[in-house]
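Here the complex is missing one protein chain, while the rest keep their positions.
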Amino acid sequence: MSENKKTTIVLFSGDYDKAMAAYIIANGAAAYDHEVTIFHTFWGLNALRKDEHLSVNKGLLEKIFGKMMPRGVDKMGLSKMNYLGMGKKMIKNVMKKHNATSLPDLVDMAQEQDVKLIACTMTMDLLGLKKEELLDHIEYAGVAAYIGDSEDGNITLFI
Amino acid sequence: MSENKKTTIVLFSGDYDKAMAAYIIANGAAAYDHEVTIFHTFWGLNALRKDEHLSVNKGLLEKIFGKMMPRGVDKMGLSKMNYLGMGKKMIKNVMKKHNATSLPDLVDMAQEQDVKLIACTMTMDLLGLKKEELLDHIEYAGVAAYIGDSEDGNITLFI
Partner (left out) sequence: MSENKKTTIVLFSGDYDKAMAAYIIANGAAAYDHEVTIFHTFWGLNALRKDEHLSVNKGLLEKIFGKMMPRGVDKMGLSKMNYLGMGKKMIKNVMKKHNATSLPDLVDMAQEQDVKLIACTMTMDLLGLKKEELLDHIEYAGVAAYIGDSEDGNITLFI
């Protein structure tokens, strides 16, 4: 077991508010010297997508998933009261008003604080996401790496 | 690290059934002498709202959120099969039939068992919730307090 405390988060959800909660906890734990890992799986992978459209070689099903899923955190919707994006717009407005850090900035901050961002390779395959569509400086791993990281952890969450 | 075992729950969800699960686990752990904390953030804050309407001074966006969000656990809907409240009514009926403890009673019981109920101050700001709208005898804190509470914990959950 390492000297540092450890926080390991599985980010399964593709909701804006849940991704925000995950990244706030991750940044908080990193500020308290935890080794922090966010393991992005299923819809949570969308948090790692680049903003722009990239033409990559895909099968039809993968193309459809790629079209329908949001490109990056800023495009995600709320888990509750999204109302076709109006609820999220309201949240973003009050966040600006209260000088709260936006979700894309929380992701940047996590990378600066050396939070380990992992993309689950098995679900990348399922959803047809390619490495070139995802943020730079992230890692790629499967469930075995997740178990290894979290079994000595202090805080283990599934979001 | 304290002598007692510790259970720390982040209650993010504003769903009736998920709040019920959180409070059942919290009361169970407290009965087994765990130090238990429920950290209410985002929609989970609604579990701590008082039943009555209170006129507090708010901006427009905060007023809209205040109107749209449920006042207290009894007003929440189910995460599945809510059907405009019918599913919840069914659940409440079968709970009464089986003499299961209702959600407002589970919250009371948690307070009697000294479960620490914390409202996340950052999301209170975002959703425009004021202290006078929330239950008495709760605590107010941010993510740092959550990390401190849960890093020595035995059971850490995000609900």
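Note that the chains are named A and B in the order they appear, and that numbering of residues resets to 1 at the start of each chain.
The rule is simple: contacts are C-beta pairs under 8 Å (C-beta built on N, C-alpha and C of every residue); 3 or more make two chains touch, one makes a residue touch a chain.
Note that the structure is predicted; figures quoted are calculated from it, not measured.
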Checklist entry - Looking at B:103, B:145 or B:159, which makes contact with the chain not pictured? => result B:159
Checklist outcome for this item: Note that chain B touches the absent chain at residues 5, 7, 17-18, 21, 24-25, 28-29, 31-32, 34, 79-81, 90-91, 93-95, 97-98, 100, 154-159
Item to check | Positions on chain A contacted by the hidden chain, ascending | outcome: 10, 12, 14, 41-43, 59, 61-62, 64-65, 68-69, 122, 125-128, 143-144, 146-148, 150-153, 156-158
